[in-house]
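Some notes on the structure that comes next.
One protein chain omitted, others in place.
As written, the chain order gives the labels A and B, with residue 1 at the start of each chain.
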Amino acid sequence: MEKQKKQSQFKEVWRRLKKSKPAMFGLIVLSLLILTALFAEQIIPYKKALEMNAAIRLKPPSLEHIFGTDAYGRDLFARVLHGGRRSLLIGFGATAGALFFGWIIASIVSYYGTRVDNLLMRLMDIIAAVPMTLMALAVVSALGPTLQNLIIAIAFARIPTFARIIRSSMLSVVDAEYIEAAHAGGAGALRIILKHITPNVSGTMIVQTTMATAQLILIAASLSFLGLGVQLPTPEWGALLSEAREFMRTTPLLMVFPGIFMVLTSLSLNLLGDGLRDALDPKLKS
Amino acid sequence: MKRKLFLMAVITLILSLLLGCAPKAPDPTGSQPTGSKPTGGDAPSRDSVNLALVGVVSSLDPSTTALTVDLELFHQIYESFYYVDDFSVLHPRLALSHTISEDGTVYTFKMREDALFHNGEPVTADDAVFSFELAMQSGVMSPYVGVVEKVEKVDDHTVAITLKQAYTPFLTNSVQISIINKKAYEEAGEKFGSTITGAGTGPYKVISYDGNTKVELEAFDKYYRGEAPIKYATYTVMSDVSSGLIAFESGELDFYAVPTANWDEISNNKKFVSRLNPTSHISYMLLNPASGLLQNEDIRYAVQYAIDRDAINLLAYEGLAVPAYHMMHPDYIFGATDDTFKFTYSPEKAKEHLAKAGYPNGVNIGEIQYTTANYFPKIAQTIHSQLAAVGIECEIVGGQTSDLVTGWRAGEFNALISGFNAILDYDYYTRYTSPAVSTSFLKYQNTDYDADWVLEMYNKGAAELDPEKRKEIYEELENFIAGTACYVPVFFKSLPYAWDADLNVELDLNYYYLYEWSWN
Partner (left out) sequence: MWKYVIKRLLLIIPILLGVTILIFFVMELSPGDPASTILGAGATQEAIDMLNKELGYDRPMLTRLGSYIANVFLKGDFGNSYRSRLPVIDSIVVSIPISLRVAFFAITFAAVVGIPIGVLSAVKQYSLLDTIPTVTSLFLSALPGFWLGMMLLYLFALKLGILPSYGVETWKGFILPTISLGLPYAAQEMRFTRSSMLETIRSDYVRTARAKGAAERRVIWRHALKNALLPVITVTGTIFAAMLGGAVVTESLYSIPGLGSLLVTSIKIKDTPTVMGCTFVLAAMCSLVLLVVDLLYAVVDPRIKAKYSK
C-alpha cells in the first residue's frame, strides 16, 4: 500500500516537473553532461589530454582538434571532457559527503531535542563561521592537494549549511508530539528518522543537493584557480580556466570552452533544482 | 511599527560604526612627507615614475631578507663598498679603493668621505663595521660573510676585514652587504625594518612605506654622485600579473615585467619599448643520487638525455628564455665555461641507458617535487611528458618552496624542480653542491662519490689567488659534478621588461638602478 502511494507520488512529481520547460532543459543537459563524463574515455582517450606537442600549441579549432589546442599542444576537447569527469566527481562527491553528514547531524538534532541541538549546532556554527571557500582552502592546503582531499575539504566546509537547512526543514515538520506518537506506534529512533521524518524533508534535501553541487563545483574551480586543486597534469575545469587565464587576451577560446561547460553544468543543476522545488511544493496546485 | 523603527535604528548604528570610524592606517613615518607628491593613477608628471612590485615587501632591513621583491627596492636605497657590473668589474661606491694583503686574508677598504645617509649623518667606518657585523649574525646574509674572522675600524674612513683563510670570492660577496647607519638602527630598535629611518646611502630615500601596498621614494638630494634625474618613484604592490599588465597598458604604470604570454603583443606595440633582459637565474631539476632508482647512474643519464630544453623553453616560457646546458652561466659567472661536460637532447641515448640499466620497457622513477611558484608547474608538466615519451613514468607533486626546502636540504627528496639566481662567481655553486654547506641539496652523502674531494676542490678554488688557476680548478670540478648527472639545467630565464617609450631605461644583468633612468 505504501509502495503504491510512493509510486504515485513520484509520478505526480515527475508530471509536474515535465511541465516546466527550463527544468526539463536542465535535466536533459545535465544527463548529457553526466553521460559524456562517464563515457569520456570512449569518446576520446585520456592520453590525448596529456599528449604534448609544442609544434601545434595554441591552435584554433580544426577537424583534428575540435576545440583547438592548449598552451602545451594538448587537445582541448579531450581536456575539457576528462576535466568534466573530475569536476563532476568532485562536485557530486563533495555534495554527497556533505549531504550525508549534514543529514545525520540534522536527524540527531531534531530527534533528540534542545540540549543536543545546542551542542551540535554550535559545532556547526564554528565551522560555518569561516567562509566556505576559505575553510576549504585551509583544509586542502593542510591535507595536501589531491583529488580525495579536495572532496573532503569542500564537503567539510559545506556540512554546516546542509545541517542547518535540513534541520530547519525537519523542525517545521516534526515536533515532540509527532515523535511521541511514532514512539507509541512502537518505532525506534532510527526507524522514526528514516521512515517518518526523512521522507517529509526529502524534497528539501533533493533541491538542496542540486544547488549545492553547482556551488561546490564552482568552489572547486576557485581552489584550482588559487593553485590548490588537483595535481597537474590532471585536467579539471577550474585548473583549465586557471591555465587559460594568462592567454585570455591572445587565445580566449582556452577560457571559453571550459567556461561554457562549467556554466552549462551549473545552469542545468540550478534549473533542475528550481523545477524540483516547484514540483515538490505541496502548496502548488496543478 | 515601533519594532521596525528600533530595528532600523540598530542597523543604522551598526553600519555607521562599521563604516564611519574606519581607523586611519598607522603612519609609519610619524611625519608627513614634504614636497609635492604625485598620486598613482593620475597621468604621471615627468618627474616621477610608477612601477609595480610583484609581492609584498617583507622589510626595509637589508640584513634580514634577500627576497627578490625586497632587493628590487634595496638596490635603489642601499649601497655597499662597490658595485659589480655584468663583467665582474668593480665600480666604487662607498669605497674608493681597497688593498688585499699578500696572503689574501686581509682586505682594507678606503671609504669616501663625502657620503651621507638619508637621515643626514655622515658615512663612517663605524657604520661599515656595524653593517658587516650585523650581516655576520644574520641568517640570510651570513653565507656571504661566513668566511670573515673580524671587521675592524682602522680610522674614520678605513675598514680592515680579516678572513679566516684566503677566499677570493670575498670581494664579490662583500658587495651584497648593504652599509646602513648604525645610529639609525640603534635608535629604531625593534622597529627598524618596518619604519622609515633614513639608514641608507643610495640615490633614493624612502618617504612613505606600507609593505603591503605601496612604497614611495624620493631622490636623495645630497647623493654623492649627484641627484637622480627622476625625482620620485612609486612602487605599488600588484600580485596579480594580468591586472598589473592592464595597469601598465592603461598608463598607470610606466615600467613592467610583462607576463610571457603577452610578450608578443606588448613588444609589437609602438607605445612601449621592450627588452628581454638576460639573467643568470637557472631553472633546473635535481635528481637525488641517494634515492631509490635514481641511485642508478644509467637511469639518471636516461633522464638527462630525455630532456628537450627548447621544447621546455617554448612551453614554459614562450621561448623567451635561454636554454641552459650548464648550471652556472658561462657568459656571466667567473669560472664557468661552455666547454665543460654537458648533456644534449637525445631520446635514443635515453632509451639506450634505460636498457643498460635493465629497464628496456620503461620504469617509474617516483616522485618529482616542484615549487608551485611562477612557471615551474609548466616545467614540471613538460618534463613529465618528455620523460613519458622515452618510457620513464613519474609523479609530479607541487608545493611551496618554503615548505619543501627544509626537506630538500636534509636530502629527503627523490627529485625536485626549482631555480636559483647565482651571483657572479663559481664559488656560489657551493650553496647547492657543497657537502659542507647547509643549504646544499646535493651533498653527495650515501653515494659512491667522493664528497671529500668535492669539498677539497671548492676550498682550493676559493683560496687560489691566481684567476687562471682558479678557472682550471673550477673546470675540473664542473666536469665532475655535471658528470654525476644529478643537476639537470633547463634554462636561464630572461626578464621580459617593457616601459613607456618616453622613459630611458638602463638594465643590468639581474637588476636595474633607477638612478640611471630619465624621462625624455
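Quick notes
Everything below uses one rule, namely that contacts are C-beta pairs under 8 Å (C-beta built on N, C-alpha and C of every residue); 3 or more make two chains touch, one makes a residue touch a chain.
Quantities reported herein were computed from a predicted structural model and do not represent experimental measurements.
Among A:Leu216, A:Leu241, A:Leu254 or A:Leu276, the one in contact with the hidden chain is A:Leu241. In the complete complex, the residue from B:Leu116, B:Ala355, B:Val405 or B:Ala463 that touches the missing chain is B:Val405. Among A:Met52, A:Leu218, A:Leu232 or A:Leu254, only A:Leu218 touches the chain that is left out of the view. Seen from subunit A, the chain kept out of the figure touches residues 22, 122-123, 125-134, 137-139, 141-144, 214, 218, 221-222, 225-226, 238, 241, 245, 248-249, 255, 259, 262-267, 270-271, 274, 277, 283-284. Residues of subunit B that touch the chain left out of view are 3, 7, 10-11, 14-15, 18-19, 22-23, 25-26, 39-41, 56, 58-59, 64-67, 138-140, 142-143, 190, 193-194, 211-213, 236-240, 242-244, 246-247, 249-250, 252, 399-407, 409, 418, 420, 431, 438-439.
Everything that follows uses one rule, which is that only the chains that are shown with their structure count from here on.
Remark: subunit A residues 50-52, 54, 57, 71-73, 145, 227, 231-233, 245-250 touch subunit B in the complex. Interface residues of subunit B facing subunit A in the complex, by the touch rule stated above, are 241-242, 259-262, 264-265, 311, 314-315, 372, 377-378, 380-382, 384-386, 388, 396-398.
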